[in-house]
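One chain of protein is taken out of this complex; the other chains stay put.
Letters A, B and C name the chains as they come in the text, with residue numbers starting at 1 for each one.
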Amino acid sequence: MATEPAVKSIQLSHRTITLIGRYQEMEIDLLDRQTLLFLFRQMLRLRRMEEALMQEYHPADEMRCPMHFCIGQEAVPAALSLLVEPEDYLFSHHRSHGYYFAKGSPLRELFAEVYGKETGANGGKAGSQDISHHASRFYSGAILSGAVSIAVGAAFGLQIRKSRNISIAGFGEGATDEGAFWEAANYAGLRRLPILFVCENNRYATYSDQLKRQPNDNICERVVTFGVRTRRIFGNDVVKAYLTLREEMARVRGGEGPGLVEAYTYRWNSHVGPEDDNVNNYRPASEIQFWKENCPIRLLQEKLEAAGYLDSQTLGRMEREIAAEIAANFQFAKESPFPSAGDWRAMNWDDSSPLADRLLGAQSRSEFDQSQPEARLEPY
Amino acid sequence: MATEPAVKSIQLSHRTITLIGRYQEMEIDLLDRQTLLFLFRQMLRLRRMEEALMQEYHPADEMRCPMHFCIGQEAVPAALSLLVEPEDYLFSHHRSHGYYFAKGSPLRELFAEVYGKETGANGGKAGSQDISHHASRFYSGAILSGAVSIAVGAAFGLQIRKSRNISIAGFGEGATDEGAFWEAANYAGLRRLPILFVCENNRYATYSDQLKRQPNDNICERVVTFGVRTRRIFGNDVVKAYLTLREEMARVRGGEGPGLVEAYTYRWNSHVGPEDDNVNNYRPASEIQFWKENCPIRLLQEKLEAAGYLDSQTLGRMEREIAAEIAANFQFAKESPFPSAGDWRAMNWDDSSPLADRLLGAQSRSEFDQSQPEARLEPY
Amino acid sequence: MSRLLTYAQAINEALRQSMELCEDVVVLGQLVDYKSGIFGTTTGLVDRFGPDRVQDFPVSENLMTATAMGASLTGLRPVIVHQRLDFMLYSLDAITNWLALWRFKSNGHSNMPVTIRAIVGKRWGQGPQHSKSLHAWFAHLPGIRVAVPATADDVKGLLMESIFGETPAIFVEGRTLFSMTAHVPEQPYRVRFGQATIRRPGKDVTLVAIGVIVPLALRAAAALDKQGIDVEVLDPRTLSPLDVNTLCESVGKTRRLIVADHGWTSFGAAAEIIARIAEILGDNLRARPVRFCLPDSHTPMSMALEDQYYASDADLVSAIQKMF
Partner (left out) sequence: MSRLLTYAQAINEALRQSMELCEDVVVLGQLVDYKSGIFGTTTGLVDRFGPDRVQDFPVSENLMTATAMGASLTGLRPVIVHQRLDFMLYSLDAITNWLALWRFKSNGHSNMPVTIRAIVGKRWGQGPQHSKSLHAWFAHLPGIRVAVPATADDVKGLLMESIFGETPAIFVEGRTLFSMTAHVPEQPYRVRFGQATIRRPGKDVTLVAIGVIVPLALRAAAALDKQGIDVEVLDPRTLSPLDVNTLCESVGKTRRLIVADHGWTSFGAAAEIIARIAEILGDNLRARPVRFCLPDSHTPMSMALEDQYYASDADLVSAIQKMF
């Protein structure tokens, strides 16, 4: 394939990336069989889960919340899932399923959540785009860049407690349109916080091309000037993703300060929901085709098969296990009861104060002398 | 002075700048005598005006508003004052006097404004930190980076009207802490807007050193990655400031897209008011000394005298003219009446609508069919 | 001549006609230039007026607002759109520290005729970050006008009034209204701010219904009619300015007041309306005034909780019955 440039020879960008044709550079030799199979299995699980949710979404209409699927973007979550520690914090945006999955948060609680059930991760209060799972330190939310900022705060908390854990923020290139993102980068760089920024650059924010919103496709070049190390990778190469994230997470964990990994990838579906949004005519067919051909699962599968690590029997077993897991999750979700509202106040305010009860006495009532003058301001 | 590095040989930064000792690189040959004298006169006018305001501020206590003086930072405003056109827009921050001056807005209205008089630029509603003068297209405000964003909007307006005028935003390095600033840079770069960003880097935001707030003293390196041309200069060299701003304004005016000039400079006074804020012990005495020795006015004055462009007689005349002007401004301000409140509603809302009156007819009353169903939402 | 148009079509027509009438009108907002066009409200505009005047904006809400403001200084009359009001929260500095006080601070020398459209999600799992309606906040701000149009004809007239007026305005548009129709005049016309409309005259109780609640209020009124309770449904159409005269006239007549609002109860718009009446009419009421608003809670996503969070026609009916 002499006419197609290797990814190494081009400056990675969504404008140039389709030039590489079929991606050929995955280096599976860098990982052992077990890790490779685990990565593969995780990607497949995530893919099948998303497919199943999509399938059920309409016309059943029992999952009534906006849902942003991540089909095509499985490599980064799968890689993260092997690397993130239980005590690490992981924050994500609206396209949350992959990150929820990566954090090892219980999937049946995700299913129950999107069905709006009491057993959902948030008892049905959040849905797909706002899901969180406090016990496993996973949080998401639908306001762009908002969770990135909070992730920085978690990193600050970890830093001053001298924890070896880290904070991870997953988001899309769209979030970097927001000023909030740059405040986060600046402060992370300033304090050398233990945070890893993971930017899945899938070119679009909803329908809007990155170059309609930013002068250049150069998030790494920008972020590095804010004191944050950056790495740019072809994000559908799960081996690359795994190795890069592993390295960067180790550095962040080791006190080397914040890093950012920008992974070029692509969502196959419409921005939100399983509907097709091609009516907006924003993505060239050839681009979609390029990315489908370079499906992260397929790229690895071919390598695994060629290496003799994966045969159809193993694959079949995997598929069956995954299907069973998904079926069980659906069953759990569907059979779970709906929540009932109860006390709106208690849902929103916690009026208990165990710590204050322990530390603080009651006040003796005092008088206020009303004859005294109020302050007269100075310039500041 | 072989031991002192020339400014050219160092990477300009507040950490390195004092190494240059006495600044020697002003090139007055690049400008004609008249321009040089005008620049000198403008700096002197601004200096004397600020000194006079400071003098009167306390204990007279008739100017009751926070006031951020710009003594030490006269070079950029003086240079701008020769370059900005009446139809250009100029926006500034809380340290507004220099920019107001640069735009050629009527100084007596500034004096009256800070006295809170009816004849003030804003009828006494705004004061020093919020002053504006609509007729001369000058606007300021005390919320960091806020006016920079609005300046971008003016540039957009000028662009789509294909005007040859430009928008200029003056601010300090502190404003670049705000995410709002980076949204502005991004959009200016994206649309190649006719805007010039002028950053007077005086090292501190109130008392806080830039390096306490930002990982590096590298605003130019950051901004350029957002698609905005950048230039970094020693901001007390008024010739350099003039030439750089002239070049950049010409490029912006010529449709070459946005630019930023970062001028390293220093305020001699406390952050706000004429009081001394050294109690906060945030600036080394040697630094203050460096900057006073490299006073922008003195640097030029010495060159002018050496070149025989300025003698004590001319200087004396200038001083007298300026003193007379200032005295007249004080008199105007002091003799002007205070405003009276009147109609709060009309001050805040304009209920007139001349354009609507011209373009729109009255509506015929219609009925609403209450039996129709409300929309049922889709994911989006 | 008027035709039945949906609320979304009426907005679209208002924008198109405004842009035709005056080339200073520009529309900024994420995705305004795609076919789906913000629920159809901006569809087709870019083909007609080009990408300078119909502009997909970066996801930078604070800057978008400031851009509109700066542009208005050069004589433009920008309309900006937020697909959800929640996204607009990034822009509250621009609105509150700059836009709202611009006229005041300029001593009346400079206005910023900027129109901000904010769409409020409701139900179908929008959840807590896609369904807030903060019209009470905006109405608290001096220098800002706030419209809560409920019908297609009102939204067109108010939008054009705002675009060609001199004071900035925020439009809070209930998403569930978008497919509802009304007769909308073809020609450009105005609906003035500060003029309430009586959507249904009645003598027993004044039901003030704000924005997206209007259809529900009318349905409840129809149901109560059958039970012999004659409800006057008052739609203020704008909260700032608020038409206090029409309000007082109505309550002076019915001497009963209930305010139905799609905002949180406490410190909300209904409090203002009740306080105004209390200040002016004092103890002239035959029943205690009632607030019929959202609970003081963020929005749950689950449909089961939505059913409890959002009131039904029947809930309003029974709230009104209790006043008798």
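Going forward, a contact is a pair of C-beta atoms (placed from the backbone, for glycine too) under 8 Å apart; a residue touches a chain by one contact, two chains touch by 3 or more.
Just so you know, these numbers come straight off a predicted model, no measurement behind them.
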Selected residue (touches chain absent from view) among B:G72, B:G141 or B:G157: B:G141
Touch criterion as defined above, residue of B:Q42, B:Q129, B:N186 or B:Q370 at the omitted chain: B:Q129
Chain not shown: contacting residue from C:A71, C:A269, C:A304 or C:V317: C:A269
For chain C, residues in touch with the removed chain: 62, 86, 89-90, 92-93, 96-97, 100-101, 104-105, 127-129, 132, 134, 136-137, 139-143, 239-240, 242, 264, 266-272, 274-285, 287-291, 296-298, 300
Those residues of chain A which, in the complete complex, touch the missing chain: 89, 120-126, 130, 132, 134-135, 137, 139, 141, 143, 146, 149-158, 160-161, 163, 167, 179-180, 183-184, 186-187, 190, 344, 346-356, 359-364, 366-370, 372, 374-380
Residues of chain B in contact with the chain not shown: 63-66, 116-117, 120, 122-127, 129-130, 141-144, 174-175, 177-180, 205-208, 212-214, 277, 279-282, 338-341, 344-345, 347-348
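Rule of thumb we're sticking to: only the chains that are shown with their structure count from here on.
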Relative to chain C, chain with the most remote C-alpha centre: B
Separation of chain A from chain C, taking each centre as the mean of its C-alpha atoms, in whole Å: 35
Interchain centroid distance [CA atoms averaged], chain B/chain C, Å: 38
Residue list for chain B, restricted to those that touch at least two other chains: 179-180, 183, 186, 190, 378-380
Sites on chain C at which at least two other chains make contact: 57-58, 60, 62-63, 124, 126
